[in-house]
Each structure stands twice: as C-alpha cells, then as structure tokens.
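Apart from one protein chain that is not included, each protein chain of the complex appears where it belongs.
Note that the chains take the letters A and B in the order they are written out, and that residue 1 is the start of every chain.
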Amino acid sequence: MDHATAGESRGFYEPRGKGGVASWIFSTDHKRIGLLYLSLITAMFGVALILGLIIRLKLMTPGNTLLSPQQYNALFTLHGVIMIFMVVIPSIPASFGNIFLPLHIGANDVSFPRLNNFSWWLYVIGSALAVASIFTGNGAPDTGWTFYVPFSERTSTNVSVAVIAVFILGFSSILTGLNFITTVHRLRTPGMTWRKLPLFVWSLYATGWIQVLATPILGITVLLIFAERVLHLGLFDASLGGDPLLYQHLFWIYSHPAVYIMILPAMGVISEIIPVFSRKPIFGYNMIAFSSLAIAFAGSLVWAHHMFTSGMSDAAVLVFSFLTFVVAIPSAIKVFNWLSTMYKGSISLDPPLLFALGFILMFSIGGLTGLVLGSAGTDIHVHDTYFVVAHFHYVIFGGTGLGMFAAAHYWLPKVFGRMYDHGKAAWSFWLILIGMNVLYFPMFVMGVQGMPRRYYDYLPQYAPLQMVSTWGSWILAAGLVLMFVNLWRGCRSGPPAGRNPWGGATLEWTLPAPLPAEAFHEDPPAPEPYDYKGVHPDA
Amino acid sequence: MNAHANSTTPEHDAGQAHEPLSYGLLTAIWVGLMVLTVVTVTVSRIDLGFLNVAVALGVASVKAGLVIFFFMHLKYENRLIKGMVLTAFIILAIAIGFTFFDVGYRY
Partner (left out) sequence: MPEHASAHAGPTSDALVRRDDQGSKIGMWLFLFTEILLFGGLFLLYASYRHRFPAAFHSGGKTLDVFIGGLNTVVLISSSLTVALSITALRRGAKRLCLGLLGFTIACAATFMVNKFIEWSAKFHHGLIPGSEHMAQLPHGEAVFYGLYFAMTGLHGVHVVIGASLITWVMLLIRRGKTTGENYVVLENVGLYWHIVDLVWIYLFPLFYLIS
C-alpha cells in the first residue's frame, strides 16, 4: 500500500507556493505546526537546561558561590516555569502528537486546523511574555514555579507578567486538547473502531480531557494572583479572613492532573515502540487503553497529597493519601503489560527501544518513590526535601524526557526521510541514562538525610553528594548534546530512511518518507495496529 | 480528499437533522424560568434555616437544567455530548467536594 507517486517525494516541509516564513508560521498543516512546536520546545528546553546546569554549578560546593540568593531563587523559579509550562506540558502532544495523531487515524489533519495554528501562536506569545518577565520590572519571579501565596502577592519581582504568560500558555494547552478530542471522535477512517486505535492516540485522547478540564482551574488561580497583585482583591489574604491553603488547593487541582498531561503521551509513545521492536502485538491492549482513561480520572482525585504538611485537616490527609495509592495501579498495569509484550518477543535493540527501556527503568524508580511521598506518614519526613526533587525529575525527565527522545528517534526518520547514526544514538542514550542517575539518585539520599529543596546553601555534610550530583549534570549534558547533534545531522543529511525502517504496522508507516504534504488521497483501510505478520522493516 | 463521515461509528450526526425548537416551546421554557425566579426570590424571604441554601441551589439547578436541556439543546443531542457534559460537571463536583475534606473539618 504505497501512497507515493512521482511528484510526491517532496516532503511537506519543502517550499510550496510563495514559501517563506509566512507559509510556516501561518500554516494550518498539522505537520508544519508540529515542527514549529518542536523547534520552539527544543529551544526552550535548551534555555531551561542551561538554567539547570547553572543551578547545579552553584550547588557544587557549599557557601555563597556564583550567584546571589536572589538570583538563585529566580533561577530555580524560571527553570521550573519554563520546563513545566513551555517544555514538558506541550512536549509530546504539540509536536509528535500534532504530526502523528491524524496520521494514526487516517485523517489529513485535525478537526480545527486554524485553531491549531492559533494554539501555536498562543504558545509563542506566552513564552515571549515569560521570557520578558526576566527583563522587566524587578526581574524574574523568585517564588518557585508554584507561586504560593502570600509571597507571590507581595514579592516585588515580576510575578504579574509571569502569571499572565502562564495563563496564555494554559489556553494554548486547552485548545490543543480540545482539538485532539474532537479529532479522535470525528475523523477516524471508516473501520477504525475505538478498539483499533493506536495506543498513542488513546493516550493523547485521555491527555486532551485533562487539558480541557484541569487547565481552566490553573487559569482562574493565576488570574487571582494577578488580581491580588494589581487590584488588591485579597481573597487569600489572612488579614481579611482569606485562607492561603485555598490557593494551594486550587493550584494543585490543576497541577497534579498536569503531571498526567506530562506522562500519558510519553506512555503512549512507549506503547507504540515496545511492540514494534519486539515484533509482537502489545500485551493487554484493552487494559492499556483503559488505564490511560483511568489515570486521567484517578489523577483528578489526589491533588492534596502535595499538601500533607500544609496544615490542612487530618481527614484530608487520610483521604488523599489513600486515593494516591489508587492512581498507582493503572500505571503499574502499563509497566507490566510493556514487559509482558517483550517476553518471548524478537527484540531489536535499536535506539527507539533503548530510550523506551530507559523510560521504563526511570519511570519505575520515580513512580515507586512516589509511593513514599504519597504515604502521608513518610511524606512528612521528606516533604520539601531533595527527595521530592529527585522523584519528579525521575518521572518527568526520566519519564517524559526519555519518552520524548524515544519518539524523536522513532519518528524523525519518518518525518524527514533520513536516518541518524545508530551508534551515536546508543552512546547518547547511555550518557543520558547514566548522567540522569548520577545527577538525581544522590538527591534521594540527601532528601532522606534532610536536605531541603530550593535552598541556596547547605550544611557541609551534604557536600560530597552535591558534588557527585553536579558531575552527573555534566555527563547528562554531554549526552544531550551528542543526541541533539546526531539527530540534527541525521535529519538533515543522513542516508535515506525508507518508508518503514522499523517495521511498524500503524498507518504512518504506509506513507512515503519524508511525509508528503497530503497524506491520504482516499480513506485508508484501518489496520490492526500491532499485527506484524507480513510487515517488515525496509530500511 | 478524505471526508470521513464516520459512518461506521456509532456517533451519528443526530444533532443536524432535527427540526428547530418551536417558538412556543422556547417561550414556555422562558415562562418556567420566570416562575422559578419568582419562587426563589419569594422563598428566600422565608426563614428555613439551613434549608434556604438547599432550596436556593435546588431551584437554581432546575433553572440551569432548563437552560441546558432546552435552550442549549442538550436534550436532543447524542449520548456522546450528554456524557461529556456529565463528565465536566462530575469533575467540578469532585474539585469542590474533595476540598471539603479539608475545609469541612478545619473551619
């Protein structure tokens, strides 16, 4: 089923018509929009990565080194705000989701292509405003990415601009989710029932629901910070009878589901990769699909596990701790099913699978430590320590980050029709994996030993592990640079990749590589997405 | 050019085919809403203790139901849209309700 014809070896990114910048930034083509997002997200990742490296450099030795305390506070705030709102939340959905969701369901675009372009522009404007907050007013916010009241209301730094940026970025996320939900309902090729949907699509669908239903709460929360600062509204002001804890509730009602926005698409990528590189249908398709919805729903029940030490009622501590164990179950189901898929499979240890396996390792470690945090009793000991910092970096960076890298190694050859160097990809993977563990594992230890997070300085007893952690950041950075250069070179001038280098069975692999401007000239038949009989890699 | 009509999927375009709601029906709903407004204002004048809140919210919810099901046409939409609306309200109820595990025991 080869859709290529003579004139269609031109990729969708080749100049069309008048070409030029306008044909990209005002494009309603989901593939171009996906690449627009990918480029900006990568750029913002680079910025926040450098901020992280500077933080680690500062923390390498105790004492007043490198930065002032004020600068340090601004740095970790900015690192968090950029990473969460400008990198991880949009990461997979906005880039690979945009490009491959329609293709997976046999559609030529999303339901609302112009809205899709508008989403990207909101992302651009929000990001620009966030960066502007560094250079305007009294400089970058120093509140931490969580903007807790009362400090966020009183600090003279540029919180107001930053929260407006977050509001706009949230709107971008909402519109993407809205677009994807509608697309999955309306544009599936005839014969593609819900049971034949690729699991990547299931994960984006579930993610879309969280984006639509949870993000507005963030919207109102940041609007209220803005209103407190600019209009003196005083709803959280204790001197007027306000309750700062209500801010925390509102904040986490979004920000906990937000972590599932971050992880679900990455899990979807892993669900695509594992079966292809095991040459075996995914184990437990129904349960994996169901678990995506279950995670989305259960994730909305547990937010106050971020507040065990805040002073909220014991009843709440009990209830939310109990519910947090529930949400672990569907995640565990996925891990079990991925491993079961590989059992007795024919494994090809190509780069996408390496990153996918790295995901499973890092996410499992991070996820298990989540149980320590979710149990109120143990959480009291480690809340606001490095243990938390290690936990979320394992699941977000080791999870979603590796998932994103896996997606890049899996799908970029399809996008650009060119293959990167597998050897260098493997090297970069190992450097990244080792770097991540050397960087973050010591933080679990330091956290249990009492090292608080967000602290500018620390007691000498933590110095050895702090130094080890900083070395880890350099190993990681080296791996990231190698990976990026390898992918960049590969996509631009690597050898031709062939239509289906990995032997995938989902619809994108029936298309030419590079992807053409128009994917399907007629409705394609809906394949069994994980049936590899008769499907072979052709690289 | 693909133009999926989704003929194989259970979500048919039910919303398209209906007749528009008659002027009479819509006006009758409006009358109902007016009546309920009068009711809620009147009842608020009577002291029922804690029941005042319940009645006020109850009447408001009936009014909301009339607006949603008739003016917003939800009664005539397919199960998908109805299910989506229900989901959104359930999430809102959870957000407010679960907060009361804290607020209800602390205030």
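Heads up, the rule we're going with is that a residue touches a chain if its C-beta (ideal position, glycine included) is under 8 Å from a C-beta of that chain, and two chains touch if they have at least 3 such contacts.
Values in this document were obtained by computation on a predicted structure and should not be read as measured data.
> Please identify which residue in A:212, A:262, A:276 or A:451 touches the non-displayed chain.
Checking each option in A:212, A:262, A:276 or A:451, the one touching the absent chain turns out to be A:212.
> Among A:79, A:249, A:334 or A:418, which residue is in touch with the absent chain?
Within the whole complex, the residue contacting the unshown chain is A:249.
> Using the document's contact rule, name the residues of subunit A that touch the chain not shown here.
So the residues of subunit A touching the unseen chain are 5-8, 16-17, 27-30, 32, 108-109, 111-115, 174, 177-179, 181-182, 185-187, 212-217, 219-221, 223-224, 227, 231-235, 239-243, 246, 249-250, 253, 517-518.
> Take the complete complex as the reference. Which residues in subunit B touch the chain that isn't displayed?
Interface with the chain not displayed, on the subunit B side: 1, 3, 11, 13, 15-16, 20-23, 26-27, 29-30, 33-34, 37, 40-41, 44, 52-53, 56-57, 59-60, 63-64, 67-68, 70-73, 77, 80-81, 84-85, 88-89, 91-92, 95-96, 99-100, 103-104, 107.
Keep in mind that, in the parts below, only the chains that are shown with their structure count from here on.
> Find the geometric centre of each of subunit A and subunit B from their Cα atoms only, then give the gap between the two centres in Å, rounded to an integer.
35
> Would you mind writing out the residues of subunit B in touch with subunit A in their complex?
Spelled out, the residues of subunit B in touch with subunit A are 1-2, 4, 6-9, 11, 80, 87-88, 91, 94-95, 98-99, 101-106.
> Can you name the residues of subunit A that touch subunit B in the complex?
Residues 106-108, 185-193, 209, 213-214, 217, 245-246, 249, 253, 300-301, 303-304, 307, 312-316, 319-320, 520-523.
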